[in-house]
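Scroll down for the structure; my scribbles are underneath it.
Excluded from the complex is one protein chain; the other protein chains are retained at their positions.
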Amino acid sequence: MPKPGTIQLTDFPYPKVPANAALVRMEMSGICGTDKHMFKGETTHPGGHETTFPIIPGHENVGILEELGPESRLEVEDRKLQVGDRVVPICDVTCGQCYICRSSYGFTTSCLRDVGYGTTLSCENPPHLFGGWAEYLYILPEALLAKVPDGVPPEAAVMTEVLTVPFCGFQKATSPYPLGKEGFGPGDTVVVLGAGPLGICHGIMAKMTGAEEIIIVGAPESRLELAKKVCADHTVNINKVTDPNERLREIMALTENRGADLVAECAGVPEAVTQGLDMLRIGGTLIVAGNYIDMGSTPVNPQKQILSKNARIIGVSGQTASSYAGSLRLIKKFSRTIPIETLVTQKFSIEEAERALLTAISMENMEVVIAPR
Amino acid sequence: MPKPGTIQLTDFPYPKVPANAALVRMEMSGICGTDKHMFKGETTHPGGHETTFPIIPGHENVGILEELGPESRLEVEDRKLQVGDRVVPICDVTCGQCYICRSSYGFTTSCLRDVGYGTTLSCENPPHLFGGWAEYLYILPEALLAKVPDGVPPEAAVMTEVLTVPFCGFQKATSPYPLGKEGFGPGDTVVVLGAGPLGICHGIMAKMTGAEEIIIVGAPESRLELAKKVCADHTVNINKVTDPNERLREIMALTENRGADLVAECAGVPEAVTQGLDMLRIGGTLIVAGNYIDMGSTPVNPQKQILSKNARIIGVSGQTASSYAGSLRLIKKFSRTIPIETLVTQKFSIEEAERALLTAISMENMEVVIAPR
Amino acid sequence: MPKPGTIQLTDFPYPKVPANAALVRMEMSGICGTDKHMFKGETTHPGGHETTFPIIPGHENVGILEELGPESRLEVEDRKLQVGDRVVPICDVTCGQCYICRSSYGFTTSCLRDVGYGTTLSCENPPHLFGGWAEYLYILPEALLAKVPDGVPPEAAVMTEVLTVPFCGFQKATSPYPLGKEGFGPGDTVVVLGAGPLGICHGIMAKMTGAEEIIIVGAPESRLELAKKVCADHTVNINKVTDPNERLREIMALTENRGADLVAECAGVPEAVTQGLDMLRIGGTLIVAGNYIDMGSTPVNPQKQILSKNARIIGVSGQTASSYAGSLRLIKKFSRTIPIETLVTQKFSIEEAERALLTAISMENMEVVIAPR
Partner (left out) sequence: MPKPGTIQLTDFPYPKVPANAALVRMEMSGICGTDKHMFKGETTHPGGHETTFPIIPGHENVGILEELGPESRLEVEDRKLQVGDRVVPICDVTCGQCYICRSSYGFTTSCLRDVGYGTTLSCENPPHLFGGWAEYLYILPEALLAKVPDGVPPEAAVMTEVLTVPFCGFQKATSPYPLGKEGFGPGDTVVVLGAGPLGICHGIMAKMTGAEEIIIVGAPESRLELAKKVCADHTVNINKVTDPNERLREIMALTENRGADLVAECAGVPEAVTQGLDMLRIGGTLIVAGNYIDMGSTPVNPQKQILSKNARIIGVSGQTASSYAGSLRLIKKFSRTIPIETLVTQKFSIEEAERALLTAISMENMEVVIAPR
């Protein structure tokens, strides 16, 4: 992607791998909402970082270790790696030296010098291979990899990066004193606004962590049908229930007129924050995870929507590096009851990347992936 | 206050005190922002409860136990009470039976059937004495009292209810994982928006709990001068620095260009929420405590102001009952270094109540109180 | 149970139900470790409260509302009740007035004047029916009931009280900053010491909240087999692996030599605390839930077992009232994947109560219940 709106095929030389780096042969790379935004020219990432065109897109990656420098210490939990291992690369590379990195904060996108595979690491400079829509991905010495547990296929592992967002978000939302009526806990009701891969993964995390009622609000019907198969107890189709007040009434009816314990904004549009706040119960929590690209403002009433409800609003910008390992453990553990691999509904070759992007934008599919062969 | 805009003097009979109730002879009752709002006709409290005119205003109270039913168990920490004790009445009365009360949530205003002295307990019904701008206050069997520690004068104790708001708010803001860069902790920088009694009490709580830099943003200069005497390290006069961007630049300059760890909205106007979010650092927390009466909406940018900063926004609606006891302990402990009684800058008799209200509205004073004699 | 070691059948008159009380026709009442202890003469409950013989044992109860006073407000989440509803009575009755009750602490057994159905509420005084091994249970005006969701059978509902202990314990263990390596979170490894109903319910809660690896350490084999069916990924039979060091090596082998994220002591013997501490990883958490009756001391090394690991040890004394409602929601939600009703392995009539107790003591069964008909 040399610039917004353009996708073209380019050949780069096979890289030389130094002693502390590695090379991954790509199996699969997902198409994220961010990729669609960049294609449309919406290019401002968290922290105000701009996309560094030209880029090779692709940050939801999985592949096989093809080369491993003898001094590599790249596994995120310090496990031994060897050529042939299936790995999920951590998509952000942090400096390790800014005051955010040196506190124990953990969120990689909050690093003041954060660069991201497929977004803010340009492919202009050698060794070029800094995005997943390619045959190979070059792993910098400062980057990290998560080893995929045995038995987890690439269709499931490619969802890891998406699942890390609710993995971290739910942990931030859980506390601080769940024995009372504040914060998320098992047995709670969760409303997810948005039925794309990020939304469904929030529903999945809710199911994994013991939510009672999981309600997904979005469209089209095909996505909601898939949501029902993996996590949703109820769905609300916004193409059918077009009046936000009517949707609110449905949520209240499903929650004994209290409102939801947790609402997760995964829609990527500012007004979802305003609607989500109305759906909260007293002491409820709103996660803001979908507004990853700057799309403007939305009106919020501090008294009615925040103070009067003793509400909490929590921004979740990406994830921590260690959450990749945790998410992979959950994917394996729940492989029988939550078939996350079924979210991958369509595969395209690298040559078909533009068509893949347009298919993803059409929203009829769930997770669309690029698979080299 | 029979209706908005009107104050009149009324005589009620001296009440009979049943075995499980009590009667307090008032020493002092503060004028809160809520009292000013109700006088102006802004009458919607948290939970959507409307003011139940006619009322006797006054919910920031302190007085002396005049009568005590033999079966009274009214002290909030179950201490023994006797006639002559100085007490601060808890201003909200909860049902103890709704699902909020039966969880261990604690915030009294979140009770679904909450009624409040001086606001939603009408003086129409006997025994009438349900507000602090009076000679006596009647304590219902379901109500609670906090015993004032020895040596705390009424001018300090009358600030208790105001101080309970930051007492609870700072606890909600402290966690969940302060070892990293999220939540408030000792050594942090706190910005308070609003220089009235609620704002100053947030500054005081910041000082009590180990904040390093306390910056109060408000007006007029007389209030800021007083703030400097009790808690503020820096002040920003919004009548002089009228451009919000200029105020933001001052905050950034005072925080090594990072933004504040904690911002407390104590201004009572929606736009303070928008400005407060801009002042936060990555991982910072915004307390919304001042928008107690519904004054409309304000634009919020979910990406720039919430997600990108991994920010938390926390609504604080009033307080818990037990926070009265904790706040009184702090008032006593810090009596030498933080003379909270100096916030009481003017006293009026009950007969002068209307003039007292207009004085409070003029904002030249800090805490204005009604003292029966 | 007029005294330790003796069980006898007694007739009490059918009670009169006042306007604010209720009467439950018993369906089922479980035999808890506490019942076995009291029978053996081990009678000191948390807070130092002694068993108030004579008692009707039985605090893990479920039944049908037979009578309901017209002014009853007994449902723990304030739901409407009617005769014929299936209910689980909250087994502790709190005063609502001590300083613990008036804070928002929530743990019912921590009330300074706590009395418990089946343990510290003697059946000597009318209306006598204060334990579940009976045809009817009298519900005091100060007591509470949790309405059982539709479709939850009595065999599942009778497990509610046991499940509330890990419900509360896991919430206490979860935070404070799970994004780092402290506290329990989804994807973690949980070791449970003890394979009785309390132990299995901790394993179940671990499964419900997203644990990856659940290891149950106990005996006999029949209990471990059942554990595998409902929650355990691995089991360690202490009758076969009798050396504690060997058990520790097994745990280390199952955790990449790190130790468990969470260990739950559900064995009821002091030495389990010492062994559990050895099994923790750095930053791990030990729940102490099984030592409900005082059985003496155990050696602990503060440096090796606590400080050096940055460990947390958390006492869990019973539960909150609201956790009954949350646990019932989880029982219903997971009814297909976690058949909790299979824990009830044997039923006895009231007349067979002594034989039921001896059966429970033999440990060959899992949950043994008394069912009136």
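Chains here go by letter, A, B and C, matching the order in which they are written, and residues are numbered from 1 within each.
In this section, a contact is a pair of C-beta atoms (placed from the backbone, for glycine too) under 8 Å apart; a residue touches a chain by one contact, two chains touch by 3 or more.
It should be emphasised that the depicted structure is a prediction, and the values quoted were computed from it without experimental measurement.
The undisplayed chain touches these shown chains across the complete complex, A, B, C.
Interface note for the absent chain: among A:11, A:78, A:150 or A:243, the touching residue is A:78. Across the entire complex, the residue among B:89, B:118, B:154 or B:185 in touch with the chain not shown is B:185.
Although one chain is not drawn, its touching partners on subunit C can still be listed: residues 44, 46-48, 99-100, 103-107, 110, 172, 174-176, 179-182, 258, 265, 270, 272-273, 282-283, 288-289, 291-304, 306-317.
Counting the whole complex, the residues of subunit B in touch with the unshown chain are 79, 104, 106, 167-168, 170-172, 174-176, 178-180, 185-187, 205, 208-212, 256, 320, 322-323, 325-327, 329-330, 332-333, 337. For subunit A, the list of residues touching the undisplayed chain reads 73, 76-78, 96-99, 102-106, 144, 175-180, 320-322.
Going forward, only the chains that are shown with their structure count from here on.
Look at where the CA atoms of subunit A average out and do the same for subunit B: the two points lie 41 Å apart. Contact of a single residue of subunit C with at least two other chains is seen at positions 104, 106, 175-176, 178-180, 320, 322.
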